[in-house]
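For reference, the structure I am asking about is given below.
What you see is the complex with one protein chain gone and the rest in place.
What follows is chain A.
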Amino acid sequence: MSFFGVERVRKKERELERKLRANDREFNLPFKYATNGIKTSKYNPFTFLPLNLFEQFQRIANAYFLFLLVLQVIPQISSLSWFTTVVPLVLVLTVTAAKDATDDLNRHRSDNQVNNRKVDVLIDRKLRSEKWMDVQVGDIIKLENNQFVTADLLLLSSSEPLNLVYIETAELDGETNLKVRQALTVTGDLGEDVEKLADFNGEVRCEPPNNRLDRFTGTLTHAGQKYPLDNEKILLRGCTLRNTGWCFGLVLFGGPETKLMQNCGKSTFKRTSIDRLMNVLVLCIFGFLAFMCVILAIGNCLWELKAGSQFTVFLPRQDGNSAGFSAFLTFWSYVIILNTVVPISLYVSVEIIRLGNSFYIDWDRKMYHPRNDTPAEARTTTLNEELGQIKYVFSDKTGTLTQNIMTFNKCSINGKSYGDVFDYAGQRLDITEHTDPVDFSFNPLADPRFVFHDHALVEAVKLENPEVHAFFRLLALCHTVMAEEKKEGELSYQAQSPDEGALVTAARNFGFVFRSRTPDSVSIVEMGEQRRYELLAILDFNNVRKRMSVIVRSPEGKLRLYCKGADTIVYERLHQSCGKLMDVTTEHMNEFAGEGLRTLALAYRDLDQEYFSQWKQRHHEVSTSLDDRDGRLDELYEEIETDLQLLGATAIEDKLQDGVPQTIEQLAKADIKVWVLTGDKQETAENIGYSCNLLREEMNEVFVLSGNSPEDVRRELRNALSSMKPAGDSTVLPDEAVNGEYGLVVNGHSLGYPLERSMELDFLRTACMCKAVICCRVTPLQKAQVVELVEEYKQAVTLAIGDGANDVSMIKAAHIGVGISGQEGMQAVLSSDYSFAQFRFLQRLLLVHGRWSYLRMCKFLRYFFYKNFTFTFVHFWYAFFCGFSAQTVYDEWFITLYNLVYTALPVLGMSLFDQDVNDKWSFQHPELYLPGQLNLYFSKKAFFKCALHSCYSSLVLFFIPYAAMHDTVRADGKDVADYQSFALLTQTCLLFTVTIQLGLEMSYWTAVNTLFVVGSLVMYFAVTFTMYSNGMFLALPSAFPFVGTARNSLNQPNIWLTILLTSILCVLPVVTCRFLFIQLCPTINDKVMLKVRQAKTKDPPLPRRARIRRTSSRRSGYAFSHAQGYGDLVTSGRFLRRPAPSRSSGLAHAGRSTTSFSPMGRSAGYSPTGRPQNAKVQDVEVTSLQMYRSVRDPAL
């Protein structure tokens, strides 16, 4: 999609400034600005054939075969009939063209869909519904709530007060909170008065189209006045209007010039490392081919000089052909004959295998998520085998590792722990979906989604246990959550952090319903009784205090301070009388933390009126003072938050997705390094790191990079490095052995420094020595940078997995991008190569599908090269016995059909069905994954071995028949040493040999495989006998000259004895070598396969699914907000005056003043429409026959 934009930009390179006038198409016309239509399709019906063929022949392989075809037409050179090349070539061209056509059709369709959307445009002083593509720069358009923004607009006016509009930018940057845009007052006054708007003739001068999402500069000139324009007044295409009745906007950029489209950037073409290796190999093969041809041409030259010149009696030369010229022709003739070293069917087969393996991913029921009915999807069909070579996994946190749901799981109240379920014997039960949840029906205001399993807690509430009541009362009062009650009894909470929401919801369900708040009061329903607490002060949270408190006056007039906070902080401020309770609670909290829960300690303090009035007075003074207000406030808070009475502790679970710790453990066993790159803050990320088993207590050390300057960071890196490995040089980056396990946590602001050139090596070295790396507060751009850093220096295959638009950049940067599907945003999925619903499916994708795909692809390539080299080399040996005349050893039909018919299906069958061990064993032994990372199955070395093996086989295949046939006659004395019989014998030997070899390679014989193998042999004989039959010969004597050969030679015992001898001799060394290797240095595969065999029919023992328990230090879950809380806002009541919008995320932008887009850089790639249909648009490139592209290397 980028190319269009790029083209445009190139066309009018010199647009330095954009100038346009509202409502004046005549004025804007001469500038030739792009209209709002987009075009991502490539062809139309007329241009399709020539353009597509042109493109296809740009691929080196196709061009090569075309070239061969041309050579074959020249009679002097033609050593093979033209059909040997034409048949496969036409086949390939047709398939590719069909694929391209469907892709383009889809693009046309999605273009049309987008272009034909309707929008109200002000034309001729009237609002008319127009198609999107007809919208032009300078038009004024009207948008309504929940509509997509049509083009890049200058906001003119809106229905909301102060000319505000709310937009959701999820499609642009993945942030789901609403953002606010505000129009200029001068344009805002236009309102929705069509007349006034039609009269509006402001002129805009602004920057030319670019892809910066966060910046805009321009000026509006209206009625002689100049007004500056910035990003705050711009609505970008791709956003959605929310909570806003309507708005009017002036189109600034249309279609391809919008920032969205400009950002859609290159979707880089991903190739697998096997592809790259194959490119190199194919080049080598071409070189080798040329080398062989040169040798044979020289041979021909010598032969012509020596023997040929004397042999002219019987074989005259064409007039004037000297030996040199003959050698030249022979060179090309041999190029044709030996072209089978790189047959076109290789590329076709590779694509078919990848496609097949992609289908397996789509079909896998174990990667299907029933909850949102999402199967896994291989969106790119060309990367499968790379899945078996992953070394680094980069994962997002929120939505990927975690569900982004906080649940109130456990608590400890007054020394009693709640939340676990025990059976009658007192044994603790695991909570499953079948465990009875607590019935909250006694409470009409309860949130039905809240689930709790321990009935004891409800009993305690119902028994009016005072501590339990106080506990929940605290939770209901001490927070900054906003409540919204659209209908009576239907409460919804807007919390700044999900932790708080979870706590307040818990209180709500246990009968302490937070109902509403005003700046100075909080209304809660306590066990069905409405009570209003006077809110006297909020002692807000910040990162230093790590606690928040409220001071309230109960309806009875009692003053009380409620405090919740990190346990260590709260414990310091407890009254001595809580000593015993503290010990018990500490024990409980340790237990909670051990399960990966985030804990908070709760405490209260009764205040006496007098003290409080005095404190309040001082508080007032301090908060109005000017110097060092914060510090003095802290002191003041410190003073009142003392002598607290401990109530208990809460444990909140940041719900991991199912199976995340197990998955990470499995990946670790497979030596895959998992790096978590999250936008979340350090504490949260660290906590998740522990709870999903990434960071472990047993680790020798977890380093934290949090320096604020390059020097700090460098020092921290050096320290970490030196404690892992005392000395070393820092130029090469192999995987270094480290004694012990380490973890690394990098803070966002520090990450900026290591990503700079000077320090990246140090950083990478340190990071790669650690078992686990967590980067926090990372921007999307940094995510991509980290991925690229690893790719660049480690030469390792990377995988990025994420769910949001902020992960798009890293998904695109990594070799493999995986999107978590089934959630709201689709951006990640749209730019991903694979998508599924749950993180845990990753282990299946890699350890099963990836491993198998890699195994199959490698087996395929090894075998394919073997069979074709063997096939081809026989010609080479034969050359020495036929005067280097480019005479083929085999029948031409055999040459044509060898790759297409006789050997195609068996090898495809192997590459589609083969598995060394089944999926369960693959999970059981994740170390089976290691060979893939080390490129063991197919490398240059393996390729070289294949070539040597082929060389041996071809020698056997030529010289055994040679010796056996030499001067031999049939059992009736007639001739059988003729060329045709020899050809038949050799090709039959060859076919048997490669088939047996395939049998040795294949480790999984399904019925289909057997059918293919046996069927191909049967097919060979059927076809051979047919083509050598009288009927075929009589119909076309010159095409089927081998008449009778099969009948006359295959009935000879010595022919079959030769075939047997040749096959055995070819296989013998292979079996011996393999057996020796299995005996002497078995690979992991051999061992596991043997183990499987020993276990016979038994399934492997299921992997331990025991809960991972740790004895660990507590980590406070005070993950309230990133910044200072907004207690001030609550008390000031500023944002309470505005009626809460239907999706009241207004909160977020009132609280956080981040109304600008965060910098996204090149990451913002997603569909212009945001609908899944457009998925195709981006990956069509990738799904087409990639092999061709990969050969289209500039180096060629």
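Here, contacts are C-beta pairs under 8 Å (C-beta built on N, C-alpha and C of every residue); 3 or more make two chains touch, one makes a residue touch a chain; residues count from 1.
Basically, contacts and distances are computed from a predicted model.
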(message) Out of "UDP-arabinopyranose mutase", "Cell cycle control protein", "Sorting nexin-30" or "Minichromosome loss protein 1", which one is the UniProt protein name for the chain not included here?
(response) "Cell cycle control protein"
(message) One chain is left out of this view; which of A:371, A:449 or A:487 touches it in the full complex?
(response) A:371
(message) One chain isn't shown here. Among A:405, A:761, A:977 or A:996, which residue touches it?
(response) A:977
(message) For a quick check of understanding: of A:691, A:885 or A:988, which residue touches the chain that isn't displayed?
(response) A:885
(request) Since one chain isn't shown, list which residues of chain A touch it in the complete complex. (result) 75, 79, 307, 310-311, 313-316, 318, 333, 360, 362-366, 368-371, 373-375, 433, 669, 852, 881-883, 885-887, 913, 915, 917-919, 925-927, 960, 962-983, 1003-1009, 1030, 1033-1034, 1037-1038, 1041, 1043-1044, 1047-1048, 1052-1054, 1057-1058, 1061, 1064-1065, 1068, 1071-1072, 1074-1076, 1078-1080, 1082, 1084, 1086-1094, 1096-1097, 1099
